[in-house]
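Just one protein chain is left out here, and the rest sit where they should.
So that you can tell them apart, the chains are marked A, B and C in the order they are listed, and the count of residues begins at 1 in each.
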Amino acid sequence: MNFAIIGGDMRQLYVCAALEKRGCTVTLFGFEQCENAKSRYRFAAAPEEAAAGADCVLLPFPAENERKNINAPFCCTEIYMPDVFSAVKAGTPVLGGKLSEGMMECAARHKIQLFDYAAREELIIKNAIPSAEGAIQIAMEELPITLNGSNCLVTGYGRIGKVLSAMLSALGARVTVSARKAADMEWIRFHGCQAVETGALSGQIGDFDAVFNTVPSLIFTQELIEQLPEACLIIDLASMPGGVDFSAARRAPRKAIHALSLPGKVAPATAGEAVAETVLNLLKETGLEP
Amino acid sequence: MNFAIIGGDMRQLYVCAALEKRGCTVTLFGFEQCENAKSRYRFAAAPEEAAAGADCVLLPFPAENERKNINAPFCCTEIYMPDVFSAVKAGTPVLGGKLSEGMMECAARHKIQLFDYAAREELIIKNAIPSAEGAIQIAMEELPITLNGSNCLVTGYGRIGKVLSAMLSALGARVTVSARKAADMEWIRFHGCQAVETGALSGQIGDFDAVFNTVPSLIFTQELIEQLPEACLIIDLASMPGGVDFSAARRAPRKAIHALSLPGKVAPATAGEAVAETVLNLLKETGLEP
Amino acid sequence: MNFAIIGGDMRQLYVCAALEKRGCTVTLFGFEQCENAKSRYRFAAAPEEAAAGADCVLLPFPAENERKNINAPFCCTEIYMPDVFSAVKAGTPVLGGKLSEGMMECAARHKIQLFDYAAREELIIKNAIPSAEGAIQIAMEELPITLNGSNCLVTGYGRIGKVLSAMLSALGARVTVSARKAADMEWIRFHGCQAVETGALSGQIGDFDAVFNTVPSLIFTQELIEQLPEACLIIDLASMPGGVDFSAARRAPRKAIHALSLPGKVAPATAGEAVAETVLNLLKETGLEP
Partner (left out) sequence: MNFAIIGGDMRQLYVCAALEKRGCTVTLFGFEQCENAKSRYRFAAAPEEAAAGADCVLLPFPAENERKNINAPFCCTEIYMPDVFSAVKAGTPVLGGKLSEGMMECAARHKIQLFDYAAREELIIKNAIPSAEGAIQIAMEELPITLNGSNCLVTGYGRIGKVLSAMLSALGARVTVSARKAADMEWIRFHGCQAVETGALSGQIGDFDAVFNTVPSLIFTQELIEQLPEACLIIDLASMPGGVDFSAARRAPRKAIHALSLPGKVAPATAGEAVAETVLNLLKETGLEP
């Protein structure tokens, strides 16, 4: 199976390696300024060339940059969406991560089948693991104490909350997890953590050494932040704008870190494998494998 | 109880804080160049002054520098052992970490009761936890993959080997541990790891992503290093000269890191608490508490 | 708060004890033949008497017997549903487990608010724990080997599958879990078990010492049963008719046990606590607490 990878950062090179390991051929475009990539991979001279011979075109995660072109930090020039879509053979699927409405309309105009691999449950779970490990790494780097024996709070019990609380417990931290649903409270307790209601955190904030937010809405207000011990570290894992009032944290002051896109940063090879597997599963399930 | 802390690095300031938290009074000497310390603690003008009023004198870990004087990196001048010992009141115990024969002879000449807190089993175990977490932090920083799902080898099943293999397993790594004794092999298996004989590692080196050595003798010879996958990271936790042929690692090449004194570096507060607790236990058990 | 408990087995006595521990008053009816109950509790002479003074009437789990009357194995006579419903004061809620349509129609005719506590997610999770422990107890009793080091298969990754696979792993078994959804497969792997697709079990049946079915549809057909090792124990936890072809198991022969209603059997006190807590939560959430 022939893939074209157009745009993206280091993680896409790991996606490329993972696809090659699985017997696929990959042609890349948009990595001219990446020193690492030079010798090891096959490059096309233009996005059209890469797309032309491909059974599947892979766009990065996120697929777009802020100028609505393809997100390609290692590319000398902008890569325009319509140029790529025009070059794609009829019936060839295009896959990208975190697709905007604009992209989907553009694809529709070009009669392109466009899929969002970032929306796949399996990738979200696979990414929860490097996100959690990344958060643990940051906590280890920042705290003057060991996580073993520390008091940690994890707000939210979605995928990252589940993985992170399990790992912190496993390292010997005393972990409190906040959630909203009664069923989640039961699972939290079953997994050996203490459960609190997210809505009832204020006034119940204990002697925490580190708090990890995974909820994508404002949880750590000024009021809550001021209840945390002075030395407590706040790590926010929720995507922009996050769940922490960072200016309140600065004033308090409490050290607060907004840790974004951890999988690509702390474990790009694992993250690349995850994308490659997800993409191949997606093609298989939708019957688009050639 | 009045302590004098003479010499030492940041960790000794955490020991000081931990002793104060437990109701002790502490006078320090030898931290003039430590910006952090300035405002928060009580300082003496000379080691003799600090020692004079103390019920117990605490030397650092290790107690000596390479010039056989007291190890005091934040001090403007050298602190001479005999000066300290002369100032100690009769019957006042002096405690230090990793004592040399020279020190012990010098103490004997001054009729000082000198104890080595670093030799206490409980401190060695307490330090195994920050050592293991430090090793995990380094592996997380260096590897492009997550520890979850990785293949790790831990050589040696002493305290650090036990803690480290348990933590790696808990994070979801597949862990192999090497040991020499049949009994250890049983415990390794009970704790869910694979057991190999340390002497039989050659030829059984698998597809490891990271290896952690805890054995203080040459385990990773050129032969063994060359059997490791190219991308495998080697972390040596054994004290000088360690258990890895580092020049062979450079030639191979395999990335090898000699990670020394991790507790004081990655978790000085936990390490300081551990020293404080151990020192108080030692004084209690030997009947030297005033 | 005053409760009437009408009908039920030993577990309802534990529900009674759990409610009393939480400050409630409980009047029972339908336990005349239960020797244990005699001295410790308050009894009513008739269901109407119990219901009359109550703020809430509690029926057992399951609420009905096979004759469509209230399930009351310790009662000398049948207890008729309409008799109870007629005696309930207007506005008093009635709670039962596993309600039939007939019961609900009867309640509607009497203008009774009837709630099914057995349908509450939190109770289902709470019951998963004694179910899993009960399955483990049976496996320990039946197998001539330890679960530690054994090969176990759990089919299904609902609440019981999740708890049971976690507990078996924790005891040191090598656990394979079958599921249908890709997301479940990821979670199974994250929790250190091997994942297989439920539909693809045939031909992948390994060297299992015990298999635990949690899926309420026919999974263990004759074909699959015959692929299991001779000494393999089959424990079916799915409610009637279960997921095992028991006559095929007899012919094979493989020892197969249909383990039903484990919470009430192996841990009636825990099961009683779970019902009491769930009932109180249900009343609180629906605003029916007096």
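Methods note: contacts are C-beta pairs under 8 Å (C-beta built on N, C-alpha and C of every residue); 3 or more make two chains touch, one makes a residue touch a chain.
Since we're looking at a predicted model, the values are computed, not measured.
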Residue of C:I129, C:I188, C:I205 or C:I219 touching the missing chain in the full complex: C:I129
Sole contact to the chain not displayed, among C:Q33, C:S86 or C:T146: C:T146
Candidates B:A45, B:A182, B:A200 or B:M240 - the one touching the absent chain: B:A182
Residue touching the undisplayed chain, where the options are B:E122, B:E141, B:E226 or B:E289: B:E122
Of B:I5, B:C106 or B:V163, the residue in touch with the unshown chain: B:V163
Interface residues of chain A (partner: the chain not displayed): 148, 172, 190, 192
Missing-chain contacts mapped onto chain C: 14, 129-130, 133-134, 136-137, 140-141, 143-149, 167, 170-172, 266-270
Absent-chain interface as seen on chain B, which is shown: 121-122, 125-126, 129, 163, 166, 182-183, 185-187, 190, 281
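In this text, only the chains that are shown with their structure count from here on.
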Chain closest to the middle, measuring from C-alpha centroids that were averaged per chain: A
Inter-copy rotation, chain A to chain B, in degrees (Cα atoms; steps of 5): 180
Chain B and chain C: spacing of chain centres that average the CA atoms, whole Å: 52
In chain B, residues with contacts to at least two other chains: 148, 172
